[in-house]
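Taking it in order: structure first as structure tokens, then the write-up.
As you look at this complex, bear in mind that one protein chain is not there, while each of the others sits in place.
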Amino acid sequence: MSAAGALLEVDRLTVHHGQLRALTEVSLAVRPGEVHGIIGANGAGKSTLLRTIAGLHKATSGRVVLDGADVTHAPPERRLEAGIALVPEGRRLFPSLTVEENLLVGRHRARSGPFDLAAVYSLFGWMAGRRRQRAAQLSGGEQQAVAIGRALVANPRVLLLDELSLGLAPIVVQRIYELLPKLLASGVTILLVEQDVSQAMRAASRIQCLLEGRTTLEGRPGELSREQVERAYFGSEVSGSGADAPAGGLTGPAAAVGAARAARGEPGEGGPPR
Amino acid sequence: MTALAPPKVPDLAPAPAPEVRRSSYPSAWLAGGSLGAVVLLALMPEIISQGGLVVLLNFFILLTMATMWNLLAGYAGMVSIGQQAFVGLGGYSVVVLAVNGLNPLASIPLAAVIPALVALPISYLVFRLRGGYFAIATWVVADTAELVISSVTALGGGTGHPVPGLGSLSPRTFGDVTYWLSLGVAVLALAVTYGLLRSRLGLVLAAVRDDEVGARSAGARVMQARRIVFVVAALGCGAAGALLAVSQLQVQPGSIFSVQWAAEMIFVTMIGGMGTIEGPILGTVLFFVLQQNLASQGAWYLVILGSVAVVVAIWAPKGIWGFVSSRLKFQLFPVGYLLGGRGSTGRRR
Partner (left out) sequence: MTWLNAIVQGILTGGFYALFAVGLSILFGVMGVINLAHGDLAVIAAYVALAMIPVTHLPAVLAFVVVVPMFAVGGYILQRTLLQASLDRDPFTTLLVTFGLSVVIENVLLEVFTSNTQSLNIGSLLFDTLNLTPQIPVSYFSLVMLAVAVGVLGALQLFLSRTGTGRMIRAVADDREAAQLVGANYRHIFGIAAAIALATVSIAGIAYGILSGFTPTAGTANLLFAFEAVVIGGIGSLWGTLVGGIVLGIAQEIGAQINPAYQVLAGHLVFLAVLALRPRGLFGLRAAT
């Protein structure tokens, strides 16, 4: 794949957790204005990939390049200044800080750009009125919104979104995903990780599937068949049974299963929400 | 668009069952070697001077304390800075028992049990705190014990009390007997630690060390294991304190409850290697070499010891023994398990 024109480029990235290899030579290229979606089962290395791009994990080998500048060895705060912001899995707000303080902390090393506190407050209508509440008192969906706001006020060029839907009701997830076009319009490029495959297929302009730390599939959502995705998601031993379908389902019958699951508010594949 | 080849299915051909062993050498060697060493040490009164015996006696006292602290911190993860409480209580127990007519030498076992009995209720108090807070709380307990004891006028208050009933022995016999007792206490401390670690309790502690959160789901058992260790450590430190009282013929609260005991047992264990049986032995040997050479330099030996301990903690956290054994793949006192066939080096936990 050519990296020409890529804003964020990851080149043959290998990452270890202690002795365990979490990622093996994963490459990706995100072009400006794209929504690049990473899917994969639990433990496939999706979060590790985003966390390594954000600088929380050290790469064993490989490179992370933002707009031509190698940031592989830069600490997280330098990457933030360069324009990479991560909305971490589980939201990770500062619970003893108020909503406004969480956003102010996000301004700590902000680049100049369209997003400031006022812009975030206008993006999420409810937020300004509750800005003096402690983050710990918010609902999961509200916390997710503040977490996104906290990353946005730094005015990133690439926004990394890790499992936005985790533990949230479908209607809340839908509202959060409706936000993405607005963010794209303001010039933010998005790299997201999602366990809910159908959600990722809807939101992303490019899909990449990880299995046991390796890329098994990559392409435009419209051009991928259900079988291809299933094989890439589970590896070779895919049975035909619907019970094993990727979380959220894909198309046809599997999508119906997924929708039904989602309607019951059950989490997707891979255990309880954290 | 690239669809990659599916990953290979791992070869699941049955592997030969791995052999699980404790040790990389026959256990008879350990038994034989240890016995030989103990016999040799027991013959020391025939070999070296009385002055040398006193050095060895203090060596065994510190070795006992360090072994107990190692059990607490190195295996059970509890950093206590208050073990001097039990040292002091052991020493004062000898005095109380001797005042009531018991032979001080014969009363040492009982004098060690008393601090252990005190440790049990204390554990319910200090176990409410973890980590650093536990550490300082034990320190407060030790300070409290010292203040309480020094306020008892019958025990001599702040000036201390002699140990009565030791006049009947000749200095030579007294020196030999106290030496043998200290050797016996140290050997017992090592043997009990070794035994505990190879028992179920050792498994529980290893599980906590590897995965605190996971092991906590077995909560009560972990708490119980920690409590046992805390009481055993008090017993050992009590015995050490009783020996100190007897060998020095007197107790004085400021010295027998001194935090210096904690400092010494902590430093020698850290330097020798926490979490190994051999570490405190090696550390205590180094301590005595250092102390003998710096005896004229006042407190500098503690400065050097403390500095070395700090350096070791940061840059060689397994201590000198850990450094050596990881290179030689060898342990004198195996308390873990070895996995793998004969001839392979195996992975040790």
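For the reader, a short list of remarks on this structure follows.
Letters A and B name the chains as they come in the text, with residue numbers starting at 1 for each one.
Everything below uses one rule, namely that contacts are C-beta pairs under 8 Å (C-beta built on N, C-alpha and C of every residue); 3 or more make two chains touch, one makes a residue touch a chain.
Because the structure is predicted, anything quoted here is derived from the model rather than measured.
In the complete assembly, the contact with the undisplayed chain comes from A:Leu80, out of A:Ile39, A:Leu80, A:Leu161 or A:Leu224.
Note that of B:Leu62, B:Ile81 or B:Val94, the residue touching the chain absent from this view is B:Ile81.
When the full complex is taken into account, the listed residue touching the unshown chain is B:Leu302, out of B:Val38, B:Val54, B:Leu188 or B:Leu302. Here the missing chain is touched by one residue of B:Val54, B:Ala207 or B:Ala313, and it is B:Ala313. Residue A:Gly55 is the one among A:Gly55, A:Pro170 or A:Gly219 that touches the chain missing from this view.
Within the complete assembly, B:Val140 is the residue of B:Val96, B:Val140, B:Leu169 or B:Ala207 that touches the hidden chain. Counting over the whole complex, chain B has residues 77, 79, 81, 125-126, 128-133, 135-137, 139-141, 143-144, 147-148, 150-151, 259, 263, 266-267, 270, 298-300, 302-303, 305-307, 309-310, 313-315, 317 touching the chain that is not drawn.
Within the complete assembly, residues 54-56, 75-77, 80-81, 85-86, 88, 92-97, 101, 104-106, 108-110, 150-151, 154 of chain A touch the chain that is not shown.
FYI, only the chains that are shown with their structure count from here on.
The distance from the centre of chain A to the centre of chain B, each centre being the mean of the chain's C-alpha atoms, comes to 51 Å.
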